[in-house]
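Yeah, one chain of the complex is gone here, protein chain that is, but the others are all in their spots.
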């Protein structure tokens, strides 16, 4: 059996820089830095000119916040704290000053739960531009000039998202943009458990399969900070992730088969995630045949070729998405409000 | 007692041309024409240069559809039919051609039930602009190039509605606009029972007390058709309307006191609306004192002066507003879709 | 002119005990006590056997909380504090113990904004019954066994509210009930500005014109505490209240006509609410004719007879109802949670 791999045609989709980088054994053209805040992890990645070509990812700063559970109150507060820390850092790297005006744009479809992150965040943003615009206005110091809107999706407005943003931006002339969107994850452990922010802008719709034009400093002319959370994942990812977990699982159990301590742990409790898979090619062949010896890229392409012709490469979201999205949009909105307005929580 | 009437300060608010005109005994500078379609009435009013000054209302065409009950299925279909008839008429008077592109804007706050008409209508508009924009697009004839959006309210976006509309309009360059908004009524029999459309544009927020700048052909540069439905009414209007109804009620009962046929009708069933009040000034004085002899304007000003200092000039909406708005937004959206796209229902 | 007053047929509707009592000059069969907490007022009324007959109101305890503005954060916290104080008091008067189980019922139609108080409160109630029901359950002390549901309205379920409540109550056997409902106000200054709680139960639907059977200790067999907020008011009330305010306004201005200090206050700023109307009958006759000399009851009946035959006795709600209801339901839910579960906020 030979299956054709055609990466141009079936390019693996990923919106998260940490997932992209993880696919490369040799790293180059990047600077990485990881900080841990209790259970919450912050990966700062800077991609330079060399990295841009190598990873096919736009050069710039990427901040990735990874967390386990946002339904827990304490954990949620911590995530929001790290969020504010990272956003402040990103703004300061671009010399955004306290008096610079900001326009916040919530992309996505408010009527479709997993795609509603942007519109939901916008609902809780503290806007002040109309107060600054009042004749004789005298807004307290510590509050920034902020506007916000959710343009909806092209399918229900007929308008390209980029035209929408350009139209408003040219009219009200903010000094920087913050754009919020739901993303697609390319590994199941990221879904609703990661916030990525970057100064490289956004391609609306790119994460969910239809490509519109880029919204970034290059195309809009002012700094564009993008904030994204992966809320959906496709079946290809679920399957190929699981096959790699299987190999890990086999490797872990093989290694521990004579370990009396491990043997007493019920199989359902054996968390092998940190185990480094070290099966021989022969073992892999025995356990999973040719399938066991594919690279991640090859495996994803194969699964894509299996599921697509029969219409089952579903893009899915966890069934608890309504509750998770409530929490996540709260974290993002609160984090933005605190970062933009010095007067809040200071 | 002398109460100061200061119309500049407390100008009686009305968004409906038929209400404005009804306040004037002598008509000038207008051409009126009334059509009746079963239970639905269509008043076509054209205001010319003379009328503009006289009524302090912008010159142009006003179409007013009056109906009783939109929860009844048959009646709703009839209202929608008259709506399409009137809108087609208005478009054709401005030489709007089948291939002219249209942008529809739904004003108001989708989170506030009585103000949600615009956003609700937008949800059911058939948009096609993105299909026309596709490379090699080949949209069936009979469908117009239509885009639609709901800009939200300044209080939650920080952006002036007019800036919003100008920004999008300059970017996507439609050939005409349709703007939908909820209005304030200045008589209780109009609430949720009237649709007004006009080619004179709209003042967002003017109907609910805060004035933004005009959206019209004069300010936007392309024809602007405004569609409005009064969904709220203020306490001043409820009270002054009722006082005039009292006089009618007294007059009717006085006239019929010796009419044996009328006497047998229970008082609660005596529909006196079509009765022409003809009480003598002396009768009015006896029944309602000085109050009975005020003009409508004087009465409204008095009630305004009574209610405002104590904070009770509420703007209210009927408690069934959720259901009524569902029906009304359906009528407007369906009527617009049918009018703009020849292919629908043809 | 003689208009027939038929109080049996057109009985003035009021759901608030303080409004009922205010209509009587001579008080009997009641004990009243008023407490002021900053801007929030608490009226405790106990009606005994004599009062029950005299006022035609069920004997029992009524606690009425009156406040101005629940959109202000500080004020809202104060209202909630008084709410908890009053509810605790009511429960302790009935010897409700910390371990007594409670069922909370949110009446009304969640799809109709002004009628959605009950269902909205239920959404934020902390329920625990299912945890107590778990085999080997060991719920922390300080948490009460609480269940909650919103039965919907008969028009959409086909089921009498009382049957619904009896069915569940007989099955799960709580030791007391709390029932929450939106009410109709009979004065405009009460709308969204009053919370009434009572141990006399509730007549679902009575406040909005259709009478179902009573839900109370007499009919259910366990203590029933009812919590209500007036969210709607009818046009009759708006008009008759305004006519009385007119008299006050005239009286105030007459009295102050020579008072130089008052004369300098703009008429729109003259808050005459605390002024005691003291016009002579002759003055009233001159100003408002026979209308000026009607009792409140007579006036309401007249207005009812004027508006009803022409279909304009609308029941209305302020146009900001969506936002107000969010705040009010939050206050009630938080107040109930704190009162029922000692562990919360202690």
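By letter and in written order, the chains are A, B and C; residue numbering begins at 1 in each of them.
Heads up, the rule we're going with is that contacts are C-beta pairs under 8 Å (C-beta built on N, C-alpha and C of every residue); 3 or more make two chains touch, one makes a residue touch a chain.
Being a predicted model, the structure only gives us computed values, none of them experimental.
J.: List the shown chains that the missing chain touches in the full complex.
T.: Even though it is not drawn, that chain still touches A, C.
J.: Going by the contact rule already stated, which one of A:32, A:131, A:222 or A:316 would touch the omitted chain in the full complex?
T.: The single option touching the absent chain is A:316.
J.: Where the complex has a chain not shown, which of C:53, C:92, C:137 or C:157 is the residue touching it?
T.: The one listed residue touching the chain not shown is C:157.
J.: Among C:53, C:74, C:92 or C:123, single out the residue that touches the unshown chain.
T.: The one listed residue touching the chain not shown is C:123.
J.: With respect to the chain omitted from the figure, which of A:201, A:292 or A:335 is a touching residue?
T.: Here the residue in touch with the unshown chain is A:292.
J.: Could you pull out which residues of chain C are in touch with the chain that's been left out?
T.: 111, 123, 127-131, 133, 146-152, 154-160, 163-164, 166-172
J.: I need the residue numbers on chain A that touch the omitted chain, in ascending order.
T.: Residues of chain A in contact with the hidden chain: 1, 3-4, 111-115, 188-189, 191, 208, 232-233, 235, 238-239, 241-243, 245-246, 249-250, 253-254, 267-273, 284-292, 302-303, 305-310, 312, 314-323.
The definition used in the following text is that only the chains that are shown with their structure count from here on.
J.: On a C-alpha centroid basis, what's the spacing between chain B and chain C, in Å?
T.: About 34 Å, centre to centre.
J.: By the touch rule stated above, which residues of chain A touch at least two different other chains?
T.: none
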